[in-house]
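Can you read through this structure? Questions will come right after.
A single protein chain has been omitted; all remaining protein chains appear in their positions.
Up next is chain A:
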């Protein structure tokens, strides 16, 4: 039988920290998912922009809503630029938020491990 671990009392503040850790962990996963999809969008915009530059055709179909609206090449480039900027802005915001969340997670981990040591597991797993 394994050596008996010393009994460490779980206080309400510990429970709150564990709950907060759980919430933040979920949030960080959400943010990473969003950033990934923004990254894909930016790559697509990049491709579109390159195609536009190479194309001779002055009539470009730009996706607005679910329609393909006919606009001229210059207007299309301007719009694409704007849309790309918007995504960049979102990426900046979400990245900053993710950094904050990660810092909080790190702090909580340190505090909880300091108190509970091996009696608590805060690592990534396929758990609930």
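By our rule, a contact is a pair of C-beta atoms (placed from the backbone, for glycine too) under 8 Å apart; a residue touches a chain by one contact, two chains touch by 3 or more; residues count from 1.
Please note the rule applied: contacts and distances are computed from a predicted model.
Per the UniProt record, the absent chain's protein name among "Protein transport protein Sec24-like", "Prefoldin subunit 3", "Proteasome assembly chaperone 4" or "Auxin-responsive protein" is "Prefoldin subunit 3". Among A:18, A:42 or A:105, only A:18 touches the chain left out of the display. Although one chain is not drawn, its touching partners on chain A can still be listed: residues 7, 10, 12, 15, 18-19, 22-23, 26, 61, 64-70, 128.
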